[in-house]
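Only a single protein chain was left out; the remaining protein chains are all shown in position.
Let's look at subunit A:
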Amino acid sequence: MSPILDIRGLTVSLPKQADRPYAIKDISFSVNAGEIVCVVGESGSGKSVTSFTVMGLHDKRALTPVAGEILLQGDNILNASDAKIRRLRGEKMAMIFQEPMTALNPVAPVGEQIGEMLEIHTSLSGSRRKAKVLQAMRDVHLPDPEKMYHSYPHQLSGGQRQRIVIAMSLVLEPVLLIADEPTTALDVTTQAQILSLIKELQERRGMGVLFITHDFGVVADIADRVVVMQNGEIVEQGPVDQVLGAPGHPYTKMLIGAVPSMTPPDRAEVTGETALSATHLNKQYGHKGMFGRGRVVDAANDVNFIVRRGETLGIVGESGSGKSTVARCVMRLIDPSSGEVMIGDTDIATLREDKLRPHRRDIQIVFQDPYRSLNPRRTVGQSITEGPVNFGVSQAEALERARRLMSIVGLAPEALDRFPHQFSGGQRQRICIARALAMEPMVLIADEAVSALDVSVQAQVLDLLEDVRDEFDLAMLFITHDLRVAAQICDRIMVMRKGVVVENGPTAEVFSNPQHEYTRSLLAAAPGHGVFDKETA
């Protein structure tokens, strides 16, 4: 049987000023009917360029396929006219994307957006179209399709939106589904549901799936075959058991080795002095309107914890759990509704801004997105020295401190004169850590600080965080949605759901003997649970 998708020797060139001549070079692999092929790699590996080129959606000003062919059921897509490619999209091949939040048109009802697919490719009447849309919505297990048909994207959750996108792409029953990191932006429990949905639909319809991911956990859960890419080239491909169980290429080995284990290492109890504590911390959003309208959301409800110097407390939860709200209250980036936040001996929860300012340097934060948390118009040196200078440190001394911190975080002190865009994501996160440390804080908050990074980089930044915590005797509050990461770095873990702490204890205990049902479901939903943790256990 000939494959549904057969990519042969595909090479796509980059513009002249790029750092390498080809986005992807001499790529060959195929996808058969009824098969899920995972293309896995880190950022810059060319995995997304490959999938977008198949769909003809690559940026045509920058990327030009210069060699090879892409055969979809035997037809070379690279030679097809624009009109033909448009017809193939939707009818033969369809794509789902990473960001369900932005992949749907915000001003059109979701039912109509699914219906648009039928409008473009079929001549069905309005009522037949609607019936088919509703059936497609039922197929992806959306609740109450009749009602949801008229909903706008912002009224749905991330998981529901991704189901809408899936319903839309599959309504014409294409033979090939391309899924580009379709679960990366979702919570773990939602991710598990979407993965099983994709698998279910793929088995029922016998279509081929080209699945792009950076996450070996996801690969382990869903793939039949795996293609590993690095810097635009395929370094290894084969059946999933072979690639995961006996990887041949050093890069594959490194990637698999970098997946954090779900088994926490043994940790001694930390007994330093308490640096940060929260008591009965509450944060409510919204207020009762004049006519009883409006609603109140308890983003944080009676949260209590302490963090000692030299200790890392993890706050784990999904989106909407209130974990970031807690971090922001503790930082006083937002004002808590009630409760106490002690930094050292001072309750900062209700301090006036002018009284609060001297305490700001004691507690510093590293944010999730290193691409947006540094001012692009200021040099790295200016960003790092700004804080200390604000607190009365002389410019020369602040600069000296910045140079020292740059070498501590593993960057050249000479790089202080450069701008953020000249650094990679991992390097920027190192800069953000240096910036936080320049204030000589007691408490360091890492708010999803490694979530946006590739696994290999993630492991390095985690090591760095652990090192600086020990070197500067910091109390660290580590906010994350990722249980694997939490297992590796946290001494104790607090699990939050809907503003409430449901479980709280030493990391090893939470992982080996979870008390709350929600914690158990989180652990079960972690991708690759079965595959990776047998090895390490």
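Methods note: a contact is a pair of C-beta atoms (placed from the backbone, for glycine too) under 8 Å apart; a residue touches a chain by one contact, two chains touch by 3 or more; residues count from 1.
Convention: contacts and distances are computed from a predicted model.
Its UniProt record calls the unshown chain "Peptide/nickel transport system permease protein", which is the correct pick from "Aspartyl/glutamyl-tRNA(Asn/Gln) amidotransferase subunit C", "Twin-arginine translocation signal domain-containing protein", "Peptide/nickel transport system permease protein" or "MucB/RseB C-terminal domain-containing protein".
Within the set A:20, A:128, A:141 or A:154, the residue that contacts the chain not displayed is A:154.
From the set A:27, A:165, A:222 or A:487, the residue in touch with the chain omitted from the display is A:165, counting the whole complex. Residue A:103 is the one among A:77, A:103 or A:449 that touches the chain missing from this view. On the side of subunit A, the interface with the absent chain consists of residues 55, 57, 85-91, 94-95, 97, 99, 102-108, 116-117, 120-121, 152, 154, 165, 168-169, using the contact rule stated above.
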